[in-house]
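Sharing a structure with you now.
Shown here is a partial selection of chains from the complex, left in place.
Chain IDs A and B follow the sequence of writing; residue 1 opens each chain.
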Amino acid sequence: MLSIRNVSKQFVEKLFFTADNIHLRDKNSLAGKTLINAFFEPSTRTSLSFESAMYKMGGNVITFNKDVSSVKKGESFEDTIRTLSLYGDAMVIRHPEKGLVEKASNIIDIPVINGGDGDGEHPTQALLDLYTIYKSFPTLENLKILFVGDVKHSRTINSLIDILQFYPTNKLFFLPFENREPSSEFLYTTGIAHSQIMDNMLINKIDLDISFYDVIYCTRLQKERSDKEDSKVDIIIDKNMVNSMKDTAIIMHPLPRNEEIHPIVDNDKRCKYFDQMKYGLDIRMALLHELIKNQ
Amino acid sequence: MLSIRNVSKQFVEKLFFTADNIHLRDKNSLAGKTLINAFFEPSTRTSLSFESAMYKMGGNVITFNKDVSSVKKGESFEDTIRTLSLYGDAMVIRHPEKGLVEKASNIIDIPVINGGDGDGEHPTQALLDLYTIYKSFPTLENLKILFVGDVKHSRTINSLIDILQFYPTNKLFFLPFENREPSSEFLYTTGIAHSQIMDNMLINKIDLDISFYDVIYCTRLQKERSDKEDSKVDIIIDKNMVNSMKDTAIIMHPLPRNEEIHPIVDNDKRCKYFDQMKYGLDIRMALLHELIKNQ
């Protein structure tokens, strides 16, 4: 599981089927199996989510953090990965550098899951996002999906758009924070890929009619990816905005959240960001089950 | 399990009964269950003790430390707690701020155990302390209990006094380090709660007759809670003092210990501080068993 681009629609649908039924399965199906969480950059949420998924199926987890490693003794990335691979049955790798996860997968024999590689991909996030949409809209057809926030820097949005190409009847729209507009190349490429007309995709805050959308996908302002304070959270999902949404709409967010969604709306049935976390566990359980079970 | 003040005498006695028999139980009674150790302030001893307790019953543990968390990305305490709650079946929370553990318990659906909240409580420590006394004096009646050391700052002493109110025939006494005397309000309140006369409770080092007491509960000097070096360990449990104690007396200490108990007395049968650690495991196993088993 290195990239959404290697994945077929058929694989996605099989995975969703496994995830739908994962809690009916033998709670001990991965007993005696060990997952290696190899984190060359910290990420509590992704790391703990995979850890929890393994435990829920009776497996174990070995966590490697770069900071306490033999990397300090001058060991190469390749040697570290090869050594770690001996300790378990599958490996999640997170690395700040794009492409290093794929490199790792070429030198070891156990299945590798990309847990995020720099500006590259985070395919399990895209899968859990799509799975969350599917749980509310099982056909995944004819939806109007609005991406809100730091559209310029969100790896999450990029990956979800990639996987949405399997479902071309959906329409995509973008409502960015100030100075976090997507480039016109991005809009053009996305438009082509999804057979949509570019002009309609970029929404102006003033013209926004929130009642039009089925999925509102929010992201936080990624302050760490920009040098100067050139932007601000100028769109906030608050009680007024939620009240204007369709009754069937869903609000998503990859978390962590800052102020872009007001906590007062958390208990509205349309808010799905905590369900999204829960579905993330199901998807990761399903994925680990598929990758490890039959080894 | 948020506070000793929410606990009934009946609950305590049921828990002690469970703890007495915990090693006779199915060693796999919490298989497939996960405890979340959420530590917003470090505490090796409490963290490892709960971890060991889960493992002894076949369960797993996910450890969250604030230092490597999304808290850095500006996430609220509430969002962090909600997310963590999805990963397991019960949560131990330790937090430097009083009241935050109770706050957490109000926003999540799984059982919460207070692992210490600032100057607040540390209820499982009080339970294991009382359990240790009970293992030597099963009736918990008519004991003379002497608290030695940093009486002014000891959260442990406060919590044990709270739970001792269920057993009003015991008499409490205090032998503080220099400048670590309890306030007269503290003595007065304690005296009232335990129906005792205040004047007799505060013991002077010179008048000390150690042979009078059944339980000698020592604490270390909490240097980290005081700005200047205004105190010192001027009472040390040494061989002479132990030799003067009743044959049936017990010496307790919540550990870690510094110089207030000399290591030479560790093997005296009256020294119970390592047994206390062991009983702590039994109590925590019993508590986890009660909270998680029937979910």
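We adopt the following convention: a contact is a pair of C-beta atoms (placed from the backbone, for glycine too) under 8 Å apart; a residue touches a chain by one contact, two chains touch by 3 or more.
All of these numbers come straight from a predicted model, not from anything done at the bench.
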{"item": "Total copies in the full complex, given that 2 are placed here", "value": "3"}
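Definition applied: only the chains that are shown with their structure count from here on.
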{"item": "Length of the line joining the C-alpha centres of chain A and chain B, rounded to whole Å", "value": "42"}
{"item": "Of chain A, residues touching chain B in the complex", "value": "27-28, 42, 44-45, 48-49, 51-52, 55-56, 58, 220, 224, 255-258, 263, 274, 277-278, 281"}
{"item": "Residues on chain B engaged by chain A in the complex (per definition of touch)", "value": "31-32, 34, 60, 62, 64, 68-70, 73-76, 78-80, 82-84, 86-88"}
